[in-house]
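Okay, structure first, notes after.
Then we have subunit A:
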Amino acid sequence: MSTIELEATGIVKRYGPLVANDQIDLSVLRGEVHAVMGENGAGKSTLMSILYGMQTPDAGRIVLRGTEMHYRSALDAIGAGMGMVHQAFKLFNSLTVWENVVYGMEPTRFGFIDRREAAKRVAALAERYSLRVDPNAIVGQLSVGVRQRVEILKALYRDARVLILDEPTAVLTPQERDGLFDIIRNLTADDRTILFVTHKLHEVMAITDRVTVLRDGKVVDRMVTSETSAREIIRAMTGRAVNLTVEKSPGNPGAVVLEARGLTVATDGGKPVVDHVDLSIRAGEIVGIAGVAGNGQTELIEALTGLRIPDGGTVSIHGTDVTALDVERHRDAGLAYIPEDRATTGTALAASAADNLAMGFQRKPPLSNGRLLDGNAVTAHAKRLIEKFGVKIGSEQLAVGTLSGGNLQKVVVARELSHAAPLLIAEQPTRGVDVGAIEFIHGQLVAERDRGSAVLLVSAELTEILALSDRVLVMFDGRILAELPAAEADEETLGLLMAGRVRDAHLDGTEAA
Partner candidate 1 sequence: MSERSVRAFRFPRIPAVPLAIGIGILIGGLLVLASGGDPIAAYREILIGALAPQNWPNTLNWAVPLVGMTLVAALPLRGGMVNLGGDGQLVIGGLVAALAALYLPLPGPLLIAASILCAMVASGLYASLAAWGETRFGIPMLISTLLLSYPVIGIASYLVGFPLRDMATGLAQTRMIPDAARLPVISGPLNIGLILMIVVAAAVVFYDRRTVGGYELRMRGLNAKFAGYGGVRLAAQQVRVMFASGAIAGLVGAILVLGSLYRYQDGALLTPGYTWSGLMAALLAGGAPLGAIAAGLFFAGLQTGGFAMQRETAIPRVLTMILQSVIILFLAIRHGVGRKSS
Partner candidate 2 sequence: QDAKPLVVFVSPNPVGVNDFLKLAKAGTEKAAEAAGATAKIYESTDPTTIRQNLDAAAKEGAKVVIAVGFEFNDVLPEVAKAYPDTKFLLVDSCPQTPVANIYCSVFREYEASFLAGAVAGLTSETGKVGAIGALDIPFIHRYTDAFAEGAKHVKPEIEIAPTLWIGGNNPFSDPARGQQRASIMVSDNTDRIMAGGAGSNGGIFKAMEDLPGAAAFGVDSNQCPQAPGLVMDNVQKRTDIVIEKGVAGLFKGDQPAFATYGLAEGGMTLTSLEPGIEDSGCLIAKFPDVIAKVKALRDEVVAGTVKVADPMQLAK
């Protein structure tokens, strides 16, 4: 296992004045799992898209199995045996699994797609690498874990020798993640090579053979996994030590702030996506909702925040029934809300930071008298928040569209925390954000709790749930499957519950709903 499969030397990629990749050298051995790590904006995705032929480097060479490559498009890279599973899946939700897999390389008969042959080939491939998936299922109806298998199938269908996985575990349960690791081992056993991009250190430690660390577009370190530690990797990434554990005192729960009873959200015809959910959050506690994406969390939060009218049940904030009220009234009743998608819900990318930070306050003093907006107050408010939360932006009049993920998230967090609202709902508050920003946001959430707010945290990230929550709810298939005190929650139990396996989770002493 010492043949070089892929070698990139002197890769440079500039975006205007910004050098996203600066003389990067990367060497990957055949059959290894090679991690590429770095903070947000370090240049990982840029490097991967260059290796995959989606972008042309400004300088540098790529040598694949001894041959120098000159990709004109991803098609050339695919042809040369590269495959990539993107962080956000590149799948067609309305199409079937086999259609997604053969897309662009369809088997044909008389010019028509040979549907039977296509499905057969996909099934055979799935069989061979134990990727359990029904070729005729519609992708949009599959769970995230299965969709990822479809992505891997796509690459294997094109006989990918090198597979790039960009943050592949961000949306998986621990069990699904372990399943993925099994698949990765199957693949490497077959002499295929894996490039693994992630922010999660324990995964790097668990599955990879070697690590290349990027910072500001440069390679800052190369390590052999078995000879290093998580702490060292972080230091390489950030240039400092980062505190991974959240310091927090035991909670001090007070009165009930948010209460939902029998909350139900129906779908057209099918079974409810939120099915008679009861929950209550008290002042001064953080309640975490764990669950795999797609189990009704999004709809539950929409119903709790007034973005959606529930089909049944009630929601009250501080005893006020807000079930049928709109978002504005929810906010009036004391809601602050960090939405899961900062770019499409949490901000208007084309609007200035000042406008973004004013949202939600626009009808209240000091920003307005309810009808007329006070431009000076809006500016002052924005300046104060940018300063306080250290948002890296030139001026409050600039559009936020160019901010990095972490900075954009800070804009959202800053705005919502400045409400000093008694109730904070935080949905995936650190998704795709680097460790430095995670540390900061986690600190803010705990401070919010200590100030006496009720905090509802929804996250697919178990480490986050475990680090922050005083109580943990597990959501599966539209229902709250279990409720555990923080002390009794651990990764394995939660993982099993998130997969709906109550029986295996050995819930002694805790209530299973």
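Basically, a residue touches a chain if its C-beta (ideal position, glycine included) is under 8 Å from a C-beta of that chain, and two chains touch if they have at least 3 such contacts; residues count from 1.
Basis for inclusion: all candidates are chains of the complex that A comes from, given by their letters.
Everything numeric in this text was worked out from a predicted model, so none of it was measured.
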| item | value |
| --- | --- |
| Numbered candidate touching subunit A, per complex, among 1 or 2 | 1 |
| Candidate 1-touching residues of subunit A, taken from the complex the two chains share | 45, 86-88, 305, 307, 326-328, 330-331, 337, 339, 341, 343-351, 355, 358-360, 362-363, 368, 370-373, 375, 399, 401-402, 405, 431-432 |
